[in-house]
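Of the protein chains in this complex, all but one are displayed in their positions.
Right after this comes chain A.
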């Protein structure tokens, strides 16, 4: 076991650091709306031009084909440079849709979409959850009826982040009405400009409108937009979620170490105080999350892996750090978006992408092999 950087690794790290210091945006990222899209796509395009996008994507698809350790070195320099959060409107394209297309897409789908994604020219949103299908995703009811060489889509999706500014959506729908639950679903590329699509933005508790409901009224999508086979969408969706649980959050996880350092500096707690003990705990927790992140990144790609442990560790630490900031910094935190906005946003961490309760069930049943509860 080894974590030694070679001379070439150190040179890579120095190049990343220099480039980030020279190129990171001076202004903080806007939270929502068209300005947030312009900001995020400008930044991604600049990264792309500088050779810093798609670091772990295969070279055949415009990526750099770098090993996971280099990706981690990049992310550590990225968060240390306070570069914009990777959880912006480019996140779904870069971390869900792109990798899913690489794994399961047709040559035509890859050739069209992957260069647009890496260059910051197309934004994607997710269309998985529905009002009646949250934790129980397989209960989803939006339908796609095959008519000739098209799917006719009807139904509703919700919690679709950046649907109001996205070009495409990874849309999971029921295409075989006779099949039940996990069967008969399809993963479809949905062009958000198609007739019949209505987007209703939803404001969240942080006062930000980055997610939305999407309504589909006889939306006609060519069958060539199905990714994987028709009615095999559950397995494609699991591919998508595997990326989410494995690599998508690497940068966000190490970013918490930086957040804790910022809080320690701001709090300036006297040695031996209860506050300094709390900050010590957070610093140790962030160090452990960073170690888990390296372990996740360096794991052999084909070994079975369940990301629920690290996912939940991340979610709860993100909340703890922001709660501590609100407790420790007092009134100063209320109007400081770096703390109060992020505090309010952090409530989503134990809800989005599988609630903490569902993650605990998954850990208990899949990792610890505890008996399943009877299900309806």
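As a convention for this text, a contact is a pair of C-beta atoms (placed from the backbone, for glycine too) under 8 Å apart; a residue touches a chain by one contact, two chains touch by 3 or more; residues count from 1.
The rule is short, and it goes like this: contacts and distances are computed from a predicted model.
S.K.: Pick, from "Small-conductance mechanosensitive channel", "ABC-type quaternary amine transporter", "Acyl-CoA/acyl-ACP dehydrogenase" or "Fe-S cluster assembly protein SufD", the protein name that UniProt gives for the chain of this complex that is not shown.
M.R.: So, among "Small-conductance mechanosensitive channel", "ABC-type quaternary amine transporter", "Acyl-CoA/acyl-ACP dehydrogenase" or "Fe-S cluster assembly protein SufD", the name matching the hidden chain's UniProt entry is "Acyl-CoA/acyl-ACP dehydrogenase".
S.K.: Which residue among A:59, A:327 or A:357 touches the omitted chain?
M.R.: Missing-chain contact among the listed residues: A:357.
S.K.: Have a look at A:109, A:126, A:239 or A:257 and name the one touching the chain we're not showing.
M.R.: A:257
S.K.: Suppose we count only contacts with the excluded chain; which residues of chain A make the list?
M.R.: The missing chain touches chain A at positions 1-6, 9, 17, 21, 67-69, 76, 79-80, 254, 257-258, 260-261, 264, 271, 276, 279-281, 283-285, 287-292, 294-295, 298-300, 309-310, 312-313, 357, 359-361, 363-365, 367-368, 370-373.
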